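So that we are looking at the same thing, I have put the structure below in C-alpha cells.
One chain of protein is taken out of this complex; the other chains stay put.
Entry: chain A
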Amino acid sequence: MKYSPLITELIESFKCLPGVGAKSAQRMAFHLLERNRPGALRLSNAMHDAMEHVKHCAQCRTFTESELCGICTSPARQQAQILCVVESPQDIIAIEQTSEFSGQYFVLMGHLSPIDGIGPSEIGLDILAKRLTDSTIQEVILATNPTVEGEATAHYIGQMCSQHGIKASRIAHGVPVGGELEYIDGSTLSHAFSGRREI
C-alpha cells in the first residue's frame, strides 16, 4: 500500500536515525500521528533549531550553539591549565560524570586512521597545535580510546606536546572495577600488567 506523500516523506525521514529501518520508521511515524502530535511538533522544532544553530566550539571543537562552549568559558577551568584530548563529545560527558577532571578539553571528532583517509588535519590537530602555542597549558592528558588508532593518535599528539615543551600523559588502561580477572581478555590483562604500579 502506498501512503500519502507527507506520510511517505515522514517515514523516509525517520530512516536517517541510527538503527531505524523501514518498519521502525513506520511505527514511529504512526505513533506520533496517532498519539503524540504536540510531542512531534516539539521534536521537529528542537531538531530544526539544533541543526541550524549547533556548531563546533571554536576552542575545543565540541558541539555548542555559542562561539565557545560552557567549559571553555569557565574561568575556573582556564586556571587549571590542563587540557584533556578526547575522540568524541560523548567522551567529555563520560569524563564529566566522574568529576575527576577540572581542566579544559579538546575534541578530535575521530582518530588518526590513514586507511580511511583520516590524517592529522582531518581531526583538527592544526587547531590543537595553535592552541598549544598560544595558551598557557601545562599538561595534556591523552584520553583517546585504547585502540591501535587511538594509540597512534596519542603518540602523534604526544610528539606535538614535546615540541612545545608541554608535559603529556596517557590515561591508564587495565582491569575494569568490579571485573574478574578470569573473564578479561588477554590484551587488556597484559596492558594491566605492563602498567602495574607499586603500592
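Criterion: a contact is a pair of C-beta atoms (placed from the backbone, for glycine too) under 8 Å apart; a residue touches a chain by one contact, two chains touch by 3 or more; residues count from 1.
Methods note: contacts and distances are computed from a predicted model.
For the omitted chain of this complex, the UniProt record lists the protein as "DNA repair protein RecO", which is one of "Energy-coupling factor transport system permease protein", "Nitrite reductase large subunit", "Cation:proton antiporter" or "DNA repair protein RecO".
Among A:5, A:19 or A:165, the one in contact with the hidden chain is A:19.
Note on the undisplayed chain: of the listed residues A:44, A:66, A:138 or A:190, the one touching it is A:190.
Residue A:116 is the one among A:49, A:96 or A:116 that touches the chain not shown. Note on the undisplayed chain: of the listed residues A:56, A:77 or A:155, the one touching it is A:155. Take chain A: the residues that touch the chain left off the picture are 18-19, 112, 114-121, 147-149, 151-152, 155-156, 159-160, 163, 183, 185-188, 190.
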